[in-house]
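Just one protein chain is left out here, and the rest sit where they should.
== subunit A ==
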Amino acid sequence: MVEVSIDQPAVESVAPAAVSAVGAPEWLNARRQSAWQKFQDTETPGRTDQLWRFSSLRQLKLKGVSYAGEVAAADAQALSAQSAMLEDVAARFVFVNEACVTHDVLDASLEAAGVKVLPLDQALVELGDVVEKHFMAREAKLGSAKYMALHEAAASSGVVVFVPKGVEVSKPIEITHWVSGADVMVFPHTLIVAEDNASVKVIDQFRSADDASANWVVGANDLVAGDGARIGYYAVQELNAASRAILVNNSVAGKNATTTSFVLNTGGKWVRTENMSYVQGEGANSYMLSVSLPDSGQEYDQRTFQHHKSPHTVSDLLFKNALFGKSRTVFSGLIMVDEGAHYTDAYQTCRNLLNSDEAEANSMPGLEINADQVKCSHGSTSAQIDRDELFYFLARGIDEHVARFMVIAGYTQEVIEKIGDEAIEALLADRIEAKLRTIGV
């Protein structure tokens, strides 16, 4: 068990800028002050707030939550040692309670190509203009404005990835955020900027240092893909079953660019993800993917926004939830096509596989279409494993337990396969399998 070394100030009552702004540039301090004011001025979401329909609002209480404090060096090193997800990576970062414990850029050729992979504080010095331009540049439209204001005010750690024009980073960059201590809050941030025709993949992991302490994560990431650029962002949320999180993903795709965001939810008690994708430039593509496996007592609240702003753009969303025990999911998605964004192809699919009589799935797929030359559709299904499908397995001598496992793993595989990177796909499949075994499928 890792102990928090000092008593930390309560999140609701002490301006984080006063705690963490030492050495920060002037513009950042000003934004932090303004964001803190916004956090205080913005009301906590209520029952009639459409953006929080079906949400368990009681989970939003911050009373008694403190800023995460420093962790003993030995404990931090121990956590760092068990962080690696992929064998072959371009860079590896490990944060424990926001402190950067590991900062390994393993591929020496990156630096020569002008690629920067830096902790946030260092990036503020080396890439000040880039951070100022893109850090929290977009409004949190899907309901978490208050919590993103807190994030903007408090975020002091995270990773900034900058890939210059035409450079392809072939190996993934791996980041792990550990949270340690009871009722502590962290604000991890990942900013990825890929200039024109550049490409990069980042895998971001959120984990608790122990199984029992309730942690709070208010994380955000910005993906900015220039013309013809490609960004893949894969989040793995494996907090302990006492923890809560709000994770907001913002992606912008320029002309002919492609952004892919993926979220795997297996941990946490209550986790809200908000994914906003701005399919901005003509010919841009956005792929939004998610697999969630909530078990008893877990609740995942998923909000998405596919905003088509130019003609000839494509977005495709596929979210799959497999629910167990007394678990709950909420999916609310919106495809918005602006006037003039003709020849838009937009799809949105949410599938819920209910494996328990006590599970609850809520779906609110949405469309707002303001241009006529479009192909847009959404679909949502909620059902259980087909009995005929199980019978098929049983008739071939496969045990029902094994058959269920295979069906559920296969169900999630359709999402994983869309990633198109064997190592990342294998990692995610492995995590899904581990969760299914924990549940006892």
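Criterion: a residue touches a chain if its C-beta (ideal position, glycine included) is under 8 Å from a C-beta of that chain, and two chains touch if they have at least 3 such contacts; residues count from 1.
The rule we apply is simple: contacts and distances are computed from a predicted model.
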| item | value |
| --- | --- |
| Protein name (UniProt record) of the chain left out of view, among "Fe-S cluster assembly protein SufB", "Extracellular solute-binding protein", "Carbohydrate ABC transporter membrane protein 2 (CUT1 family)" or "Molybdopterin converting factor subunit 1" | "Fe-S cluster assembly protein SufB" |
| Candidate in contact with the missing chain, chosen from A:37, A:170 or A:381 | A:381 |
| Which of A:26, A:339 or A:388 contacts the chain that the document leaves out | A:339 |
| Touching the absent chain when the full complex is considered, from A:45, A:228, A:267 or A:365 | A:365 |
| Touching residues on subunit A - with respect to the absent chain | 48-50, 53-54, 339-340, 342, 352, 354-384 |
